[in-house]
Every structure is written in structure tokens, then in C-alpha cells.
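All protein chains but one are shown at their positions in the complex.
As written, the chain order gives the labels A, B and C, with residue 1 at the start of each chain.
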Amino acid sequence: VEEPAPDALAFVVSKSRLEFLCDGIFAIAMTILVLELKVPELADRHSVAELAQALAHHGSTFFSYLLSFLVLGVMWYRQNEHYRHLRHITRAMLALHLAQLAAAAFFPFCAALFGRYPTNNLSMALYTGCVAVYTLASTAGWLVAERAGSISTQLSPVDRKRYRKRHLRRCAVVTCLFLFCLARALGS
Amino acid sequence: VEEPAPDALAFVVSKSRLEFLCDGIFAIAMTILVLELKVPELADRHSVAELAQALAHHGSTFFSYLLSFLVLGVMWYRQNEHYRHLRHITRAMLALHLAQLAAAAFFPFCAALFGRYPTNNLSMALYTGCVAVYTLASTAGWLVAERAGSISTQLSPVDRKRYRKRHLRRCAVVTCLFLFCLARALGS
Amino acid sequence: VEEPAPDALAFVVSKSRLEFLCDGIFAIAMTILVLELKVPELADRHSVAELAQALAHHGSTFFSYLLSFLVLGVMWYRQNEHYRHLRHITRAMLALHLAQLAAAAFFPFCAALFGRYPTNNLSMALYTGCVAVYTLASTAGWLVAERAGSISTQLSPVDRKRYRKRHLRRCAVVTCLFLFCLARALGS
Partner (left out) sequence: VEEPAPDALAFVVSKSRLEFLCDGIFAIAMTILVLELKVPELADRHSVAELAQALAHHGSTFFSYLLSFLVLGVMWYRQNEHYRHLRHITRAMLALHLAQLAAAAFFPFCAALFGRYPTNNLSMALYTGCVAVYTLASTAGWLVAERAGSISTQLSPVDRKRYRKRHLRRCAVVTCLFLFCLARALGS
């Protein structure tokens, strides 16, 4: 009788709260991208030409903003797609989710670096590297979920296989892209 | 049998999660507007007159804060109004939603630029341009939703038409305002 | 038949979404208070004494952080208390809510100013002024909700009266405090 029920102190994390945390981190990462865009200092406050020139000078930062917003939007959508098939979250799955979120929260730094030094091969390597870490953690999360039996039974075995393949394909593409950028950076 | 069910891997995005992402991005954009307001450096820490003068010097930044908070508040309300009539989100609708959110998240930069250079015609053109992009993406989202049959059937055909007109009218107003500001910027 | 139903295009804002926006803005305002705390520059990276001195020099900023976190926490709680008795949100109520949120989102600037210049009477006046604007908007929101008949019928007339009195009392206290600080600032 003194023996506690096995599951009262077991690992439990609410799916909806992890979802909030995740949506919150994506919303913030997407919004703080803008903090990298700085208001330029102008000699003549009224000069349209000077402001246009100052902004054009930082054109790559604006391009990086748009690209990075899109990348985070796609990451967010992929997380949604993946997450809705999970029935519960195990400790290993939470750890991999946190790794994913750490990569997503780190992304604004990569975006800022890439926006500032678009022609530096290392900043491109870091940018793709961050996406690669995200994708690897996400794929590992799916494989671990499959092993832990936490994939919804509504997903047929065939669909589960297709999902796994899709994950692995994306992982391969992103990793290749990263390795290519890394090789270019190391070679230069 | 080996053929997967057609919808298991189909595009699905939860309405409530997109709502969270959206509310999160608006909440953050509205709050980081304040980061543009800087504590001034004072020679005499106790001087009320010096602090008042320093703050008055940045009066346009405070005005821009209030105006931009209001603009984002109205955008948020419009998104609400629009969103509650949607039944589901298609891929094109998600893409347009992300475009809307990218404009909303970009808005704090426009607000900062306008607060700093209120008399520069280009900053006014960028400010109204950002609102125009938001409004165009929102209107396009409504038209696409109508085509995709994702508008709630609770909305009568007459109301649907009125909504569409309202969207198009707003779009026209905002686009004209932007073109006027752009023309002024190009002409100066 | 061609006449649209009167309420299909009427003003509607979801209570739960306004709640999300509100909780989001409070969470962000509470967290970006920390951005005002800056890592000091040290001549000797290893010196405990130098770091302690540098941090002690900014003691008022730390005090302002704690005080402002508490003030925002109390504001958040008050908003909760008030909000759960509302049945629906009218246009005027939304406008007053946005005014409340604009004051809450502006608060980190007041906290930064007060932390930097605690002995400047104007920064104290702005700090209390921001709280006063928040409280006035909140009280006005309650009175407008009463007029619009949007207070829950579960609240008895007597309780409603007590709530109103509570609101008015707080308003009076905060306004007096602000006027006192303002008078001190103007007199110095």
C-alpha cells in the first residue's frame, strides 16, 4: 500500500502546452528577425535619395529577413504536420523537441549573420547548418516517436512509412546542402 | 491496399495553431515597437527640464509608437473578422497568411523609420507600403478562400459579396495612399 | 431577400483571442524589461570586485526591474479579474482594451527611464502616468461594459456596484499619485 502508483510521478508533458511553447518560440523568432534591421543615420533628414541609398546598402539584410521568415514559416508548418500525429510525448521526444526549438530560436542570429555577410561562405554554412540541425532533430524525433509507439494509430503503416521516407529525404537534402556550404567555406 | 489513403499525407494546418502563431506575432510586434524608444543620455541626472527636452526632441517617435500600435490593433481586429469565417486553410491560404504575418512583423521597422524621419517622404512611403502589402495579402487570402470553398456556409452569398467588396474597397484605399506617398517620395 | 442579415457583418471579436493577445503582450512586456539590463564592460574580466561595483552602480535598474515586473503582474491579475465577468466585447470596449494594452506595452520604456534616472522627478511622473493611463482605460472599459450590458448576469447588482466602486477607488488613488509626481516634476 505504501508503494506509490507507478505513473503518478512518471514523465508527463501536456501536448497542448508544448504546442504553445513551440508556437510562441516560432512567433518570437519570426518577429525578432526585424530587430536586425537598423534605422540608418542620415546627414540630411529630409533626403529621400540618401535614405534610399542607405537602405539599398543593407539590401541583403532585407533579403535575409524575407528568406528567413519563409524558412521559419516552413519549419513551423512541418512541425505542425508532424506533431498532430503524436499521441504523447516521451522524455526523449521532449529532449529532441527542445533541440529543434533551440535551433529555431538560434535562427535569427544566423539570419543576421547571413544578412550582414552574404558573400562570406562561413555565414552561409552556419545558416544551412542551423536548418540542418533543426531537420535532423525533427527526423530523430519522428523515428523516436515511432519506436516509442506514440504515433497515432489513425496513420496506417503505409502512411507511416511514407512519412518516415519524407523525413529522411528532407534530412538528406538539407544535410547535403549544409555539407556543400561547409566544404565551400573550408575551401576558401 | 498498398495505396495510401489520399488525405493522410495531405496538406493540413490546424486553424487554432495558425491563430496562436498570428496572435503571438501581433502581440510581439506591438510590444517591440517600444524598443525603438531609447532612454536619453542626460548631462544632469536630476534635471527635469533636460529630460523633458530630450523626450520632446523624440516626439515623433512617441507619435509613431501610438499610431503604429493602433494600426497593428486594427490589422489584428481585421484578421479576426476575416479568420472566423474560414472553415479550413489550404496551402495557398497559408502562404498568403505568412505574407500577411511577414508584413506585420516587418511593421516595427517601418514604425521606427517613420518615427525617426517623419518628414522624409520615403519613410512615409515605406510605412504605407507595408500596410498596403498586408492589406493586399489579406484581400488575396479572402479571394483565394472563396475559390477554395473554405468560407463558412453560415455566411450568406449576399454577405460574402459584401465582405469581398469591403476587402476590395480597403485595398483600393490603402493602395492609393501608398501610391500617393510613393509619388511624393519619387518627386522629391 | 437581398437585404443582408444584420449581424453577419457586425462587430465581433472573440473573447478568447483578445485574451491571447493580452496575455501575449503582458508576457512580452514582462520579459523585455530584462533587455534594459546591460552587461557591463570590465577592464579585468576576472575581477569579482569590478563586476560587483559595475552592477551595484546600476542598482536602481535592478530595483526598477523587480518593481515593474510586480506592477505588470498586478495589472495582469486585475485584467483577469475584470475580464472574466464580460460576456462579449463591443467596439468601444475593444478600443479601450487596446489603450490598456498600449499602456502596458509602453511600460518597459517607463521602467527603463525610471531605472536610469530614479532621482529625476519627471521619470517618476512618466512611470506613474503610464500606470494611471492603464487604470483609467481599464475603469472606462468597465463602465462602458456596464452600459453596453455586457457584464455577466451571474454578477449580482450589488457585486456590480462594488466592482465599480473598487475600479473608481483604484483610479482615484493612481491619479492622485500621478498628479503628486507631476506637481513635483513641474515644481522642480
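Just so it is clear, contacts are C-beta pairs under 8 Å (C-beta built on N, C-alpha and C of every residue); 3 or more make two chains touch, one makes a residue touch a chain.
Treat the numbers as computed from the prediction; the structure is a model and nothing was measured.
Visitor: From the list A:A52, A:L94 or A:L179, which touches the chain that is not on show?
Guide: Considering all chains, including the one not shown, the answer is A:L94.
Visitor: Suppose we count only contacts with the excluded chain; which residues of chain A make the list?
Guide: 2-5, 8-9, 12-14, 17, 20-21, 24-25, 27-29, 32, 35-36, 94, 98, 101-102, 105-106, 108-109, 112-113, 116-117, 119-123, 185-186, 188
Visitor: Write the list of chain C residues that the hidden chain touches.
Guide: Counting only chain C, the missing chain is touched by 19-20, 23-24, 26-28, 30-35, 37, 39, 42, 45-48, 51-52, 65-66, 69-70, 73, 76-77, 80-81, 84, 155-156, 158-159, 162-163, 166.
Basically, only the chains that are shown with their structure count from here on.
Visitor: Hey, how far is the Cα centre of chain B from the one of chain C, in Å?
Guide: 23
Visitor: Between chain A and chain C, tell me the centre distance in angstrom, where each centre is the average of that chain's C-alpha atoms.
Guide: A distance of 33 Å separates the two centres.
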